[in-house]
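Omission of a single protein chain aside, the complex is shown with its protein chains in their original locations.
Letters A, B and C name the chains as they come in the text, with residue numbers starting at 1 for each one.
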Amino acid sequence: MARRKFATLKSFLDYIGIEGDRTIFTWVSASEGERFANVIKGVTAKVQALGPATKLVKEL
Amino acid sequence: MEKRLIKKDALTGIIGKIAQEAVVFAPVKVEDNVLFKALEKGEEPFLTYANSKNAPKNHFFPRSEVMLRYTRTAKGVEFAGGQKEAEATVLFGVRPCDARSFVLLDLLFDQEKYKDPYYIDKRQKATIVALACVHPPYATCFCTSVDGHPLSADGADVLLTDLGEEFLAEFVTPKGEKLLKYFGDVKADAAAEAKKEAVAEQAAKEIKSHIPAREVKPIMDANFDSPFWNTIHQKCIACGTCTYLCPTCHCFDITDEMKRDDGRRLRNWDSCMYPMFTKETSGHNPRPTQRERWRQRAMHKFSYYPENFNAIACVGCGRCVMYCPVNLDIRKIVTDISKL
Amino acid sequence: MENIEKKLREEAKRLLEEKRVDALVGFEAGTLPLTATPCFITSPEEADRLVWNAFCSQNLAKYVHDLISQHHNSQKRVKPEDRKKKVVGVVARGCTTRSIVLHLQERQYGRDEVTIIGVPCEGYVDRKALTAALDGADIREGSLTGDRLDILTAEGKKEIPLQDVLADNCRTCRFNNPIIHDVMIGEPAPAMPGAVQEYAEVEEFEKLSTEERWRYFTKEMSKCIRCYACRQACPSCYCPTCFVEQTQPQWVGLGEDATDTQVFQLMRLFHMVGRCVDCGSCVSVCPMGVDLRKFLKKLDKDVFDFFGNRAGVSLDDPPPLSTFKEDDKEDFIYNP
Partner (left out) sequence: MQNPYIPYPVEVVKIVTEVDTKDIKTFRLAFVNKEDEEKFKYIPGQFAELSIFGKGESPIGIASSPTQPGYVEFTVQKAGVVTSALHEMEVGTRMGLRGPLGNSWPIEFLEGKNVVIVGGGFAFTTLRSLINYMIFGDNRKRFGKITVVYGARNPGLLIYKDELEAWSKRDDIDLNVTVDKGDAAWKGREGFVPTVCKEVGPSPENAVTVICGPPIMIRFTLPVFFELGFSKETIITSLEMRMKCGIGKCGRCNVGSKYVCKDGPVFTFAELDKLTRDF
């Protein structure tokens, strides 16, 4: 069910104009240390490529 | 009182000139909505409009405004009033009903004790140029039932009346007279005034919607617990459309917001139609259902305001009637109450 | 239509006389020309107030939910053996019954607590489209004859084809006849021709660039005045306390900050995944004309594309977000 929610959420955020690479989902088990590291590296790289988020960010 | 006649096509030019010296608010067509808003560069005022969807009160009492700002420091929180000093503004093309709403709001925000500096500052620095309703625009207009008139100058500093070939500009207050220089030097003659009289009479006749607003106060007071209130609210969906579009509604909420060490205290519109409006921390709500909330809205406008300020808190613009999503018509409610 | 109205009144009268319903929600004529407004009827004599026409816009399932849950609350402190049952009758078109199906799936009330008087539907008039078609002129008088609206405004007479001012959700409606009913009035209505292009608008929008889509989203949301009419009119929005009104923690600011409005709308919209029946109520009640449907229809489309589900069209389907299949879409999952 989580998979269904994430599938629609990612698609919807992309649809309203939030870059797809900012909404990332994956499964990582506690035993998959290396995979976890790779995921974090990959996500960081994607987000760095996009630069700081300005959409939906509130400034007082 | 100074009176001038101006050519019909001169209005846009006048607004342009005023805009060089003050911020001008005017009706503007934005997609399908006519909004009363600050004219931005290159934006054309829309002067053939009926009335704006939002009420011009928004300028004095905005949807949201900063009351106070604060910062968390090592010494503790430091704070200061967050009020920006208001700029000189001209509200151009306000309909007489909406102009009257300013008079009603002044009664509340500018009382002897407890003056509201946010409202008063903007109000004092604004000049109101009203545009008379030579032909009242909507079948739902009922200003004449609530002490208004389609050609009323109540609340206005300058009143413009379309006399067919030209506009009559009446400078009703000293504040209004400061705008004289923009309106040329053709003084209005007796003929123009006579014409205005005739227009005024005709315009009032064109108002077809009448409600017994002045008569209902004692009936309402006596019928606070009447079963009448048990059914009228049923279809109300408890949205705030009527109150948010109303030129006289003024209820607000105060909330704090923080981001890291900086924060602000805001006042935001609130609505007596919302269940949360009076809900207490304990969970107790003195107005537990839409029945009490509707009664409050009706009583506030037609009983409490008259009692406290000797004025009905309604200008008859008809916005709540036209835009209520479920057609809960305040005119019908007032009329029905009068028959109790 | 007139025939349907006559039958509807007879049926309503009968249900009330036979005490098969305690209250009935329908439409009556509004106080403005070319409008209808929700009404609540509890006695057979009142049945003659009922109307059924192209101006009945709201989704009455909203009231069904409200009435039944109010009744449930009122019974909470009553001993089980003394509890009374209340049956709410409702005049329901396709989308209204979809909402009822949804309520039943989400266990908001029992099937025996609602009596559905099904009516065929060929779409309702979008008030804002009508105003736009009249260039903002005030409607003084109006009537509907067949497919033609005859309107008198301050500027004069005008004829408008009904088709031109139907609500967008009606034009592309796939379910204009009741999904479930206890009584059906009249014959089922013919299918709406636009149904085949149900998602055309969404598909067009998907083709825009990310920034163009974001610009459109922010522009539309900037119109919102946070009156919550959309939420209040929506039969699927029935949380006892909306997240906007929660204070501990406060999820979203209450002012007119653009991001707060965007977040409010985004959250509300996303709560509609698999739950929006495309009744158009939120759109029709919005005083500012925010294009909510552009976004809701996307959720509808995704749920259909991904999971083959359409909200409230079958009592046997579980709600799409409370079930799953082994082979559900997972191409979106990141795999470095």
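Following the convention adopted for this analysis, a contact is a pair of C-beta atoms (placed from the backbone, for glycine too) under 8 Å apart; a residue touches a chain by one contact, two chains touch by 3 or more.
Because the structure is a prediction, the values reported are computed rather than measured.
Within the entire complex, contacts from the absent chain reach the displayed chains B, C.
When the missing chain is restored to the complex, the residue among B:135, B:287 or B:332 that touches it is B:287. Across B:77, B:191 or B:340, the residue that sits in touch with the chain not pictured is B:77. With the whole complex as reference, residues 247-248, 250 of chain C touch the missing chain.
As for the chain not pictured, it touches chain B at residues 67-68, 70, 72, 75-77, 79, 81, 83, 108-109, 111, 114-118, 120, 221, 224, 250-258, 263, 265, 267, 270, 272, 277-282, 286-287, 292, 296, 299-300, 303-304, 307-308.
Basically, only the chains that are shown with their structure count from here on.
Chain A and chain B have Cα centroids separated by 46 Å. Within chain A, contacts with two or more other chains are made by residues 58. In chain B, the positions touching at least two other chains are 257. If you check the complex, the residues on chain C that touch chain A are 205-206, 210-218, 253, 257, 259-260, 262-263, 266, 269-270, 273-274, 295, 298-299, 302-303, 306-307, 320-324, 328-330, 332-336. Residues 1, 3-12, 14-20, 24-27, 35, 38-39, 41-43, 55-58 of chain A are the ones touching chain C in the complex.
Contacts from chain B toward chain C in the complex involve residues 31-34, 49-50, 53-54, 62-64, 135, 137-140, 231, 234-235, 237-241, 244-245, 253, 255, 257, 266, 268, 271, 274, 276, 321-323, 325-329, 331-332.
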